[in-house]
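All protein chains of the complex are present and in place, except for one that has been dropped.
Let's turn to subunit A:
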Amino acid sequence: MSTSTAAETKTTIKALLKPTGRHIESVDAQRLDQLRRIYSNLIATKQLVLQEKKHIKPRSDATQKWNEWLKKSFSTFVDQLCHVVKMGRKSGVRTFIGVIASTPKGDGTLERIDDVLVRKLVGSLMDSYGTNGDGVVPEGLLDLTQAEFFGRYNDSQYFVLVAMKNAASQLLESNNEDEASNGIKAENLVRILMKIEIASDQDEIMPKDVKMHGQTETCSNYLFLPPTNTAELKDADYDGDDDDDNLNDGDESSGEDSDEEVPQQSQLTKQKLQVTKPKSKPKLLSWQSIRQHRNALQSATLTILKIPTIPPRTLKRILQDLPIKILPHVANPLRFADFCTRAYDIGGVTSLLSLHSLFVLMTQCGLEYPKFYPSLYNLIESKIFYAKYRSRFFKLLVKCLTGNQMLPAYIVAAFCKRLCRCAVNAPPSGALFVLALVSNLLRKHPECACLVHRKGGKIDDPYDPDNEEPAKSRAIDSCLWELNALEKHYHPAVASMAKGCGMEDSNTLYHDLDGFLVHTYKSLFDQERKRGDNKRKSKVPVTFQKPESLFVDGDSFKGIFEFSQKKIKL
């Protein structure tokens, strides 16, 4: 490391750090990439040491100074990179990832991702300027980051989660900004969160081949390959149990740990046989353990959900993914219960989505939520049959109503009655679904048969459609007269299903409700239109009376529409 080369390097760095051609993406990208290469070279040759190590003897002044300068310029470089990322340039993200990959923390045997850099990357993704200044991070950028960074390397995913938690808590604390931008930032975070796919078990996060051929570096699951003998590393505090903050002091401790290792290196092979054997489970580094990943996910999600300025759109998105992507993976799903109950109170689609999460919590985590079925009951109304998210709702409804054999009859009856009442106004697709569901329910709950079969004389309908409590609606005392109305539906399939509803015997199979979820106006229309196409000689019935005119005397239009002066005279 001669000074002459250092001087040359310094001039190149200085030249390159000047933001030239910032507006031309390719030129700028090239410049930054050049810088990255130089720095990685410097780090590899230990000219640039980012972390000071206490126990290492102080180097010469020149080196120290050189190092100091390099550090400063490096941070400028990182800031520039952050800016580029905020602008939404893919090249910037790529270079950033390259920088992270070439700038490990720690040295020797234990290298890990520099969490400060990850935090900066996540922060700049969050604070993105957006494509047209709206601050929404472009989807392509996230996809890239996921594909090349946190979706690919398990350790990077862990650090991203940690960084997200930090970013979210910062966002929580900084309440000086306006709500809109905060909301957008939160949304960006949520979008990153949605991209994260957490492993399902330990084997997935730490595949076998890592353990077997640790030194061969064939494994691509980690950006920095963890050492094979993690058990020996004794970085116990790094491998914190439940402590969320262990990361903050983690960097120092790991530094401490690493130099201790050096003298022990020689004894490794001996100890290995003695120590690893009794331990059934080798101790894992935090980014290697699924538990830590889960904890990180939970804390990140919870912190993000705490942000009060989350826009409803984002809220819906979280709620959509919560029961599928997050709740099965987090350590303590019940901590989300509060959030879900609050979300239910918002109303509309949000409450529906939150009900799904609540259902998962109730069935899988033992949450007690007595208001659940009344809430679900109140969500059923005519409008929902036209809503875009109806198939999701219906799926949930099917799950809640048919999955629980212990539902009391009065609740089932109330649901049946309400569904049928709505089906009278629903489109044919909805009516078909309702009829299938009600038919299934009536068979599953034979005690509800009184809805379709009741002896005795005339009765007044005791059903109260406006009562919000299914228990008080008195549906069980009523009858499903709606079926009679649906029998007269113009759609032949609805009519025939309504005729069959409640008439089934024990041999009839249950309707496959998934098949009924997919119907729409268009699908039904196409089905009817194509009917008989394949039959060659299918006859088409025609009328037998020649129309006198378009609007004949005596049709429904008479007296309601006027069509011409002539017609009025008639």
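Going forward, a contact is a pair of C-beta atoms (placed from the backbone, for glycine too) under 8 Å apart; a residue touches a chain by one contact, two chains touch by 3 or more; residues count from 1.
By definition in this document, contacts and distances are computed from a predicted model.
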Undisplayed chain, where the name is taken from the UniProt record, one of "adenine phosphoribosyltransferase", "NADH-ubiquinone oxidoreductase chain 6", "dolichyl-diphosphooligosaccharide--protein glycotransferase" or "Nucleolar protein 14": "Nucleolar protein 14"
Candidate in contact with the missing chain, chosen from A:353, A:426 or A:475: A:426
Contact set of subunit A toward the excluded chain (per top definition): 382-383, 386-387, 421-422, 424-428, 431, 449, 451-461, 465, 479-485, 487-492, 495, 501-503, 521-522, 524-526, 528-529, 531-532, 538-543, 546-552, 555-557, 559-568
